[in-house]
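Right, one structure below, let's go through it.
A single protein chain has been omitted from the complex, and every remaining protein chain is retained in its original position.
Chain IDs A, B and C follow the sequence of writing; residue 1 opens each chain.
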Amino acid sequence: MASRTRTASLGASLILGLIAVAGCGGAHGGAADSQAAGTHRGGTLHVLSTIDLEHLDPARAYVTSTQDVVRLVYRTLTTYAAAPGRAGSSIVPDLATDTGTPSDGAKTWTFHLKEGLKYEDGRAITAADIRYGVERTFAPELPEGPPYARTWLAGGASYQGPYKGGDLAAIATPDDRTIVFTLNRPVADFGSAAALPMFAPVPKDKDTGVGYDSRPFSSGPYKIDTFEPKKQLTLVRNESWDQKTDDVRKALPDRIEIDLNLDGSVVDQRMIAAQGEDANAVAFEPIGPASVAQVQTDPTLRARLITGESENTRFLSLNTRRGQLGNVKVRQAIAYAIDKDALRLTRGGPIAGDLATTILPPSVAGHVDGDPYPSKDGKGDPDKARQLLAEAGVAGGIDLTLDAPATNGGKAQAEAIQSSLAKVGIRVAVNEVSGSSYWSTVGNTAQEHDMVIDGWTPDWPGASTYLPIVLDGRAITKQGNNNRAQYDSSAVNSRFDQIAALPDANAANAAYGQLDGQIMADAPVVPFLWDKAAILVGPNVVGAYGHVGYVGRLDLVSLGLRG
Amino acid sequence: MRAPSTRAAPLRALLLRTRSVGTRSVLANRATTVSLVAILVLLVAALAAPVLTALAGTSPTAFDTGALDANLGGLPRGGFGGISSAHWLGVEPGSGRDLFARILYGTRVSLLIALAATAVSVVLGTVLGLVAGFFGGWADAVIGRVMDLLMSFPSLIFMIALMSVAPAANRELLLVAVLGFFGWPYAGRIVRGQAMSLSRREFVEAARALGANRRTLLFGEVLPNLAGPVLVVATLSIPACVATEAGLSFLGVGVRPPTPSWGQLIAQAVPWYAADPLYFLLPGALLFGTVLAFNVLGDAVRDALDPRGGGR
Amino acid sequence: MSLLEVSELSVVFGNGVRAVDRLSFDLDRGSTLCVVGESGSGKSVTSLAILGLLPGAEVSGRITFDGVNLVAARPAELRALRGERIAIVFQDALSALNPYYQVGFQIAEAYRAHRRVPMAQARRVAVRMLERVGIPDPERRAREYPHQFSGGMRQRVMIAMALCLEPELLIADEPTTALDVTVQAQILGLLDELRRETGTSVLFVTHDMGVVAGLADEVLVMRGGRAVERGPVDRVFAEPAEPYTRALLACVPRIDRPVPDRLATVPPMEATR
Partner (left out) sequence: MIWYTLRRLGVAALLLLVICALTFVIFYVMPDDPAQQACGKACGPERIAQIRDTLGLDRPLYHQFGSYLVGVFAGRTYGTGALSVHCGFPCLGFSFQTNEPVWRLLVTRLPVSVSIAIGAAVLWLVVGVTAGVISALRRGSLWDRAAMAAALGGISLPIYLTALLFQYVLVIKLGWLPHPHAVSLFVDPLAWVQSMIMPWTTLALLYAGLYARLARGEMVESLGRDFVRTARAKGLPERTVVLRHALRPAMTPVVTVFGMDLGALLGGALITESVYGLPGVGKLASDAINSADQPVILGVTLFAAGFIVLANVAVDLVYALLDPRVRHAT
């Protein structure tokens, strides 16, 4: 059950009170630059981050921000294309020669490694190292990672990881450059899943268990020089990396310094001033709402603002198993009442993205335009909502509790929801949950309340890691639950099965798009924003574009500095 | 702080002092008067918040996105924090909530918590300090140790930690309890010392010799003589509580939204300090003014009660 | 010419209290004048006024010391006189000695304020003075702090400090009041002995008629800041002219443990506010 969006969309960025903002129109500002600059090597690139890098260990790296960074340090079987716009969502080979060969009805996947792949100490990367890397994700001591290996690999349910259980039979390495995965079910997009950090090689003798998190061994163009959590990560060139084996990474700067845990407004102001070393810097996170005015009114700053699209949708989950929310009319009333424009304004206005009307964002294949709960400028339709509440027999109003992250941004969104629902007589109490435990709390069905400020980014492009994970009633678990609406419709569930069986990916995407509309009619969730990220880059930086796979953050592997 | 020698001394001294001559006292009196008036105005405004906001036609929670420029990230329209006839002190960026109403309600919350917390700490401190100082022995030993312990706590960090794990309900009450709990040793220590020296004074000895029982001594002789020092502690504890409550709310562990408090308003204004400085300046200035007024008043009370203390 | 001539001396404090009111007296070289009166009679204020140690109080009239008017003297002139030519012994030696410094140092410091000598030499003077006022083992005691001394010993230290520069005038402001009777007698004896040895004039302030008899050449009785009666000690004791003096004399046998006189310490504080 994937949830990269969690941290990407809410957890991490809101912890620091800096709210993601995105630009208007989806322009990909830096794209033209990247060709012009492609050749200059050298210099120190600075990355100013308001958030922390949670886990560098490939078995544990599961938030988009970290994945963006670790792509500089280690390679995976496949990876996202390094390209602006929706082209970035295509999966390309990385360590492997192709995106994998399925057989046995997609229950067996074979990858071959390229030649000349080396670690930072010059030794060759072998298939066994990739197997070991995947096996590590089974170790309970290394939690947080994606669950795919555990759920898909044959015999994975009982495997305890390489520290206790030896090797996993489901992964075979017939030779040093071939790796074969045997799955317990057909998985059509296993090749896409192989872009996740857990498919990176880990040499067994370098594995320091939990300690590996602070210094993973490099297979990419950069190795870790120093890492001080919550402070700074410094990357230097890995001289053993060979550009010829890598079509994705440009590796232009000699050195990359990522300053962590900075204050949002400080990053914005430093990027705006761009003095000294800051001319060679990029912001890691979108600019804050408070800086939008300054940037929008200054043409030179606007030119340095890169807007990236994302696959992230923000929505309000309505817990269909609680009280009046079991009544579809009440849910629809809420869908009408929510002032999406006010919610977006708490994140900086139109620059933060487009008002969402469906669950699947336009950037995801299969998206179908539609707006079942229209209102003027997205400001909500209280009359319609009141009417529906009256029909539901609760005209006198109801009391609901909203789970929100205890961050400036989370509080602001909670207040906006409070304010719009107050207009239709729904009194909302806010339950603040500390940023880091937010997802584990709302993912615990015993601790979840009536409504949850929610969101989702797929683990790889496509609707298959979207709707079935967020809205399949059979996927509801007591802990680590992703179906926060606790929506369980037998019609929808069986439709999921039918779509999963479709052989053609395009047909499946189209079917998901249609199903999106069907689910929206039931209003288990109220989508309100399709995120965009508007990020400032320094005047000396070239090759900047927002990458759709990293929720619109800059694709770090393509950045370079003017000579 | 020295003990006044007779029962009625504190109040008499207070009255005498405010009528005393000399330029310095006159100046001090003017500042004191201004402070007193400011505090009274603030209290009245806080009490009358619903009336005043009704007059202004605003509410502290209603969003007014029309007052904001969405393309500028939700900055108030028209500069100066969006001050207009509809919004007397401008609006909050990002939501368009009326600042006048929010500040007014924030005043209510901040002052209420500070006054209640002061009451808790002073009552607790007086009772425990009295017990420790008057009875001595093991009661003194236990209470003294507890006071030492509380005063060597990294109290701000501890309060924050405590508030962050505390449940979401009744934040105001919780703040009062936490502030009061960590505040009482300051009152307690002073009361203990006073009670100790008072209980050895001649007039208490005399009363004891005349056969007065402990309760009569405590309430008849010792307690009235504590009125002065306790008044000083209370007056100076209010601004401390105001500041601490603001600090806690500033750090995000105080009252919960949408309830405004000064600290919370300033915390929300932090990201906006460059784009909309009025947003932090208004509640900040009010907070500063209030703390200053209470401090001036506290000084005046202390000077009046303790002519020798000379501005300490 | 008298060593000290006080004429029409008035001291008014900032709060309007007139502590001394047109007081006149004089003191010859080598003689002892006892100023007697109850608490608040202005006797201690008078002694402080002579040294110019009443900041914030309004002092008028004349205090002529060896021809110099101290009331009009510049601070530097006064400073040169203090300790060197006019020394004082206060009532409460514990509070009058600085608790932070060794007594030897405090005496040496007084010496060095007027004599350009190395510290070591001044310390030797201090030890000698301690020996002279009857402190046993003076070498060691010089390195001790005031709180390590008994009341009587502390007063001896004060006297040593006052006399280390052999002043022409010694003001003793109730030097024995805080002591118990036997120690009182020792200190009085010491003072008398030293006075005889050095020929210092003494202005002895006390409220205790009992100590006056054996010590004074002349007596000045004060009440409410004014002189009530003045004359040679024998005459005043034998035939007091004023009823107030008679009353004071009548008190003598009954006062064995007097109430502390706060006036000596309170006025300078109040005066400045």
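In the analysis below, a contact is a pair of C-beta atoms (placed from the backbone, for glycine too) under 8 Å apart; a residue touches a chain by one contact, two chains touch by 3 or more.
This one's a predicted model, so the numbers in the text were calculated from it and none came from an experiment.
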- [ ] For the chain that's been dropped from view, list the shown partners it touches.
- [x] A, B, C
Open item on the list: Tell me which of A:144, A:167 or A:488 is the one touching the absent chain.
Closed with: A:144
Task: Residue touching the undisplayed chain, where the options are A:105, A:174 or A:209 - done: A:209
Task: For chain A, residues in touch with the removed chain - done: 1-3, 6-7, 15, 52, 54-55, 62, 139-141, 143-147, 163-164, 209-211, 213-214, 228-231, 259, 261-263, 266, 269-270, 273, 275, 406-407, 434-437, 439-441, 443-444, 477-480
TODO: State which residues belonging to chain B touch the missing partner chain.
DONE: 24, 27, 31, 148-149, 152-154, 156-158, 160-162, 164-165, 167, 239, 243, 246-247, 250-253, 266-267, 269-270, 273-274, 277, 280-281, 284-285, 287-288, 291-292, 295-296, 299, 308-312
Open item on the list: Please output the residues of chain C touching the missing chain, sorted low to high.
Closed with: 48, 51, 53, 75, 79-84, 87-88, 90, 92, 95-100, 109-110, 113-114, 145, 147-148, 161, 265, 268-269, 272
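Basically, only the chains that are shown with their structure count from here on.
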Open item on the list: Between chain A and chain C, what distance separates the C-alpha centroids? Give it in angstrom.
Closed with: 89
Open item on the list: Rounded to a whole Å, what is the gap between the Cα centroids of chain A and chain B?
Closed with: 46
Open item on the list: Rounded to a whole Å, what is the gap between the Cα centroids of chain B and chain C?
Closed with: 51
Task: Per-residue multi-chain contacts in chain B, two or more chains - done: none
Task: Multi-partner residues of chain C (each touching 2 or more other chains) - done: none
TODO: Going by the contact rule at the top, pick out the chain A residues touching chain B in the complex.
DONE: 17-18, 21, 24, 264-265, 269, 288-294, 296-297, 339, 341-342, 344-346, 348-351, 379, 406-408, 411-412, 414-416, 418-420, 422, 430-432, 434
Open item on the list: Looking at the complex, which residues from chain B come into contact with chain A?
Closed with: 61-63, 65, 68-75, 93-96, 164, 168, 252, 256-258, 267-268, 270-276
